[in-house]
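I'd like to ask some things about the structure below.
Complex shown without one protein chain; remaining protein chains in place.
A and B label the chains in the order they appear, each numbered from 1.
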Amino acid sequence: MDTKITKTVSELRPAGANAPAPASAFATALPFLALLVIGIAFPLFGGGYWGVIATRACVYWVLVSGLNLVVGFAGQIAIGWVALLTLGAYTTSVLAAGNVLPALPPYLALAIAALVGAIFGLIVGLPALRLRTFYFAITTLGFATIVTQVALAWQSVTGGGVGVPGPIFPEPFSSQWGFYYFCFGLAAICTWMTANIAASRFGRALTAIRDAEVAAEASGIAKPALLGTVFLFSGAVAAVAGGLFASLQSYITPDAFTLDLSVLFFIAILIGGRSSILGPLLGTILLTVLPEFAAPLVAWSTFLYAVLLLVIVLAIPGGIAEMLDFKNRRPLESDRAIVPRPELVARLLDTAPDAGTLTLDQVALSFGGVRAIDGLDMEIRPGQVHGLIGPNGSGKTTTLNVISGYYAPQHGAVRLNGAALPALTRHQRAHMRIARTFQTPRIVGSASVLENVMIGGTIYGRATFVESLLSLPRHRRDEAMLRKTAMLALESVGLERLAAVRADRLQHAELRFIEIARGLMLRPSFLLLDEPAAGLSAEEIARLSTLLLAIARAGTGVLLVEHHPDLIFDICHHITVLNLGKTLAAGTPAEIRSHREVVNAYLGG
Amino acid sequence: MVTSIILSGTAMGCIYALIAVTYNVMFSASRVFSFTAGTLGMIGGVLGSLFIARMGLPVFVGFLLALAGGALLGIVTEIVAVRPVLKSLDQHLYVLSTLALALMIQQFTAIEWSTEPQPFPRLFDIARVEFDQQYWLPMLACAGVIVGLELLYRHTLIGHAFLAIAEDNYAARALGLPERQLRMTSFALAGVIGSLAGFAGGEMLLAFFANAPMLTFYGFVPVALGGMGNNRGAVVAGLLLGLFQQTANFLVGGIFASVAVFTVFIIVLLARPEGLVGSALQRRV
Partner (left out) sequence: MSLTRRQVLSSGAAAIASTIAKPAIAAKEPILVGYLPALTGPSSSTGVGINRGIQLAVQEINAAGGIDGRQIELITRDTQSDPTKAVNGAAELTRGQKVSVVFGPVNSGESLAVVPLLARTNTPQIHPCWVDTLTDPKKYPMCFRNAPTNQQIGGAANRYVVEVLKHKKVAVISDTTGYGTASVNAYVPMLKARGADVVYQGNVDAANPDLKPELLRMQSAGAEAIMPWSVNAGFLSRIINTRGQMNWDVPIVGQTTLGSGQTKALLEKPDYWAKVYPNNFRPVCYSTDGKLTDRTSAFLDRLKSAKIEMGDTLLWWIALGYDSPRMIAEAMKNVGSDAEQVVSYLNNLKEFPGVYGDMSFTPDRHDGYPDEEVVMVEANSLNNGAFKLAPGYSA
């Protein structure tokens, strides 16, 4: 008996009213504001020497802020990013010094370096799309070595071992404190820009790629385009950091760009925590400043960084960000109930144009010698719940995977309104308004429930990456729209009270409903569900039934792969029974229930 | 010149192949790649120089101690950097933990041993000839390890157990194989092989902490090209790598040689990410 009764219609509050209050936005901004104030006031209490250290920390953060999107958010192990710092430093210095072309003004040299950095960021980063994690890490290390070797060898341009003088920026940035403010300003801008991305659909998409790649694809997120954009940005800011670095050093030689520096950048992000801006920022400051406190620490600094990394990985994988995440330490209510509000579903799934029928037309798929699906015909109509049942290994999930584009059938085709769906284009399915859930919930554990659901609506964002970077109006409209829709989806499935909670704190049943909410964000014409009732209590299954029926009533075609016969017979309009990849029987629940072969092979009794 | 290229290329290739085998043995036991493989090679050279040259121990004693040191480091890798993260959901933490451990060992060696390459003792007191011991020692070590592993895997019970764990972890455990002990033993074995590589190659590489990142990279290239877990492919690829690198070194000099090696590596890898021999992995949804 649940004590949290659903509200009557008249008590319905407007959707989105439960969205996390703006007050928490101030709490999030407070540490950044504090750092801003300290940074601006720094010359008043820091001496000349600490000014150099502070400038260095700002320069490093400019690079790390961009790398953070690659390593922290996208989860790519790019250890050798110092290659971009080297490139940016040399490009700026060489252009400003006039070795090759007539000397350019330093700002222009810096801008060109940013462009060069963007291109090379893409070159260094793209292997990530083809290679496994460890392989990619090794190739970035190789790149770092190569860039240094080229700098040594290309004497006519880079001066070889002798090096080149760094650029000097004109008044008012030529004095020590002037230059400090220049670097600090750029660091602040980078913080703001990457924070904007973190709170945009791009940031969420990156974490989705990292932690739940299949779910990201199903939500329409195209990994190559997104990663490519992030590598471009990250390369550009790393190169800008390089130019600033060269100016700070006043003279650069190849041996200034050590692997130790690359390790520093990488570890700063991991100590700071993934999917965080504040964490890596504090991590960068910590790692830059730490060796300066005691002279012996300077020689042991890389050793200490490695120890910190090991401790973090073993003990607090979430890093500083996890340590500062106070709101997720508050205990959750222990007997929570999931109470969907099916009446909201209709409001969520506004009139989707009738996409027609989803048909499987003689689909056959073999894995090696095994015929997983052997000539399957099936029809899923909008507004109806179609059940797909059968023993283990009969090909149910495989069928679902074929529909959602993971496998290409050797024969036959999947058709939407008669037109065959292109195979193996799984991230296109979202654009066709085909959504799905997974046998094991694929959730971004470190993100909040609300953010997880918002991932489902990624393709409906209109703002470009640059617009999000600069927090332009279209980006803010996107965010507001996605937030509102996600809250509505959460309210429909009954989990709105947990919107701000980190997803990995939730129970298994709640994760299943979150997946459904995420799927609903797409306003799908078809919703494919892979054993959504697995692990649910009888009460929860009953609520799931009402929810699914409401979804069907709103016009969506639902394909329900399931093992629970009660659920199937309760809500399905049509049922297909699979056995060994072939249709054993197909028809209405009444027909199936009495079908002799089905009873023998599967239902028993 | 040509003889020099062939001799040093084959010798270096054998060292790279041994490091690749180190990677593979660790991979077979745990399905993870460890950044400590190259560090083990470095330690073999440093320990050899420490025990024999600096402390004056007899060559054979120094040899055994160096291998023991490698085994110890292998076990430490398993306990500290691999076992804790195998349980976690995040599949890629092992990259970070083994990287951290490898860095710690490298930096410690740099500070306590030396930041400069130190001489490695001549193991057998015979005159220098063209086909010198600095070349045939790594070749001997490589051949010995390959033969030894073959015998181990095919003819001993523990070798069969290693293969079982590598092939199908769950089934092996269901059969009652002590997975944890076997994994630790595998890592100890990998440690011995890595240390042997550095010891046998000590005269060529010297006792130098920066050998670690170098061997980490060059020792991984045969793994990538030969296919993960495939020792035969690794040896072939390692020899090819050594010969290619030394040819470039002799013809155009060190800087261009490393650029050449890396460029070829990246191109081959992008064309065939699973390696020249390996098979592409299916993804489970």
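Here is the rule we use: a contact is a pair of C-beta atoms (placed from the backbone, for glycine too) under 8 Å apart; a residue touches a chain by one contact, two chains touch by 3 or more.
Small disclaimer: the values here were computed from a predicted structure and weren't measured.
Visitor: Can you tell me which of B:A20, B:L205, B:A224 or B:V259 touches the chain that was removed from the display?
Guide: Only one listed residue reaches the unshown chain, and that is B:L205.
Visitor: Across the whole complex, list the residues on subunit B that are touched by the chain not included here.
Guide: Within subunit B, the residues touching the omitted chain are 1, 4, 8, 115-117, 119, 128, 204-206, 208, 210, 246, 249-250, 253-255.
Visitor: Extract the touching residues of subunit A with respect to the undisplayed chain.
Guide: 47-49, 51-52, 152, 155, 159-163, 165, 176, 248-256, 295-296, 298-299
The definition used in the following text is that only the chains that are shown with their structure count from here on.
Visitor: If you average the Cα atoms of subunit A and of subunit B to get two centres, how far apart are those centres in Å?
Guide: 35
Visitor: Which subunit B residues qualify as touching subunit A in the complex?
Guide: Result: residues 33, 80-81, 84-85, 88-93, 95-97, 99-101, 103-104, 107-108, 111, 213, 216-217, 220, 224, 255-256, 258-259, 262-263, 265-266, 269-270, 273, 285 of subunit B touch subunit A.
Visitor: Once bound in the complex, which stretches of subunit A touch subunit B?
Guide: 75, 77, 79, 127, 130-135, 137-139, 141-143, 145-146, 149-150, 152-153, 214, 259, 263, 270, 299-300, 302-303, 305-307, 309-310, 313-314, 317, 397, 401, 406, 438, 445
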